[in-house]
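Every protein chain except one is present and positioned as in the full complex.
This part shows chain A:
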């Protein structure tokens, strides 16, 4: 692409933003990004974003945690050193299974929760000392910003955005 120009349209109300997003989408323009100070219900749907698969990863992390817990309890309590502790049956993993359930449960939750959070951080590229990416500090307070790439249609886009109730429209060079 020859140009790195983008348009920043700022709004001060989430309802107006939602309508603007729908309008821009209806005009078949690609919305690069929307910056909001808080989650706006239905924004992802209006932008046509694909649903997250984070829950699916969590399910598999949970299964991993369960497997780890089964292996851990089996190896330490049954296979490696099957001591008689208070008469609990350690002939096989199954006969002593009820005693392991709290561990099975906790490790399932532990793996599902932590690995899912780490996945979230990685996928959304969040880590300590990361440089903030918000193009305008006001978007963390009370403004909403829609970013649309310009492909030589600057005037047309500006005219469209004017009609959507934007409080400010800036053309910015993205580096």
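FYI, a residue touches a chain if its C-beta (ideal position, glycine included) is under 8 Å from a C-beta of that chain, and two chains touch if they have at least 3 such contacts; residues count from 1.
Just so we're on the same page, contacts and distances are computed from a predicted model.
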Protein name as given in UniProt for the chain not displayed, "Na(+)/H(+) antiporter subunit C", "1,2-phenylacetyl-CoA epoxidase subunit A", "2-oxoisovalerate dehydrogenase" or "Quinol:cytochrome c oxidoreductase quinone-binding subunit 2": "Quinol:cytochrome c oxidoreductase quinone-binding subunit 2"
Omitted-chain contact residue, chosen from A:98, A:137 or A:152: A:98
Given A:59, A:75 or A:121, the one touching the chain that is not displayed: A:59
Interface residues of chain A (partner: the chain not displayed): 41-42, 45, 51, 55, 59, 87, 98-99, 101
